[in-house]
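Since the structure comes first, as structure tokens, the remarks are kept for the end.
The complex appears here without one of its protein chains, the remainder shown in place.
After this line comes chain A, so read on.
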């Protein structure tokens, strides 16, 4: 365990950059959104409260960060005689901690958003209606789940690159694309659209945004470890 903490600390040697950058991006995106919505909202006609999907930015940045965890930090760590097992395990530790931290941050931001009357504009960026939970813990988990999913997706993509290079990433991307197209075709052909909509509408938010993403994240974590076994720095 102490070894894992040590390796995690190596990943966080530049914590300001690793943990701070996504938050900085989030802050910039928030500022940009406030400016944009101030500009487009005619003050004399208070229409319905606007909703922005800009929150997705921090999730994307986190994914990219963790691709780099594998393409840059992994070769460095192996160069310091750290085993792949210890590195992947501690990367998992960092990801889970970071996801929870960001979950809390976004929850706090949603409170701020409420307190400031949607940043003075009735704008909803954090307190999104379809994510609403009745208690604090599940609310934070709902924000945390997608971080887990995307971070582990980033780690796996990174280690695929590390092991098989650019061709590996292309094959991965094309395979996922083909699988999606196939799935859509299947749904269309079997006329399952109604069931799909029902699934998303009826599945509780906590399952959809926390439990299922965490489950997929676990699968990706195993895939990351398996791929790392023969990856070289």
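One rule holds for everything that comes next: contacts are C-beta pairs under 8 Å (C-beta built on N, C-alpha and C of every residue); 3 or more make two chains touch, one makes a residue touch a chain; residues count from 1.
Rule of thumb we're sticking to: contacts and distances are computed from a predicted model.
Visitor: Tell me the UniProt protein name of the chain this structure doesn't show, selecting from "ABC-2 type transport system ATP-binding protein", "Zinc protease", "Paraquat-inducible protein A" or "Quinol oxidase subunit 3".
Guide: Record says "ABC-2 type transport system ATP-binding protein".
Visitor: Looking at the whole complex, which of A:72, A:116 or A:175 touches the chain that is not displayed?
Guide: Considering the complete complex, A:72 is the one touching the chain left out.
Visitor: In the full complex, which of A:36, A:51, A:64 or A:82 touches the chain missing from this view?
Guide: Selected residue, touching the omitted chain: A:82.
Visitor: Tell me which stretches of chain A touch the chain missing from the display.
Guide: Per the touch rule, chain A residues meeting the hidden chain are 3, 6-7, 9-10, 13-14, 17-18, 68, 72-73, 75-76, 78-86, 229-230, 232-233.
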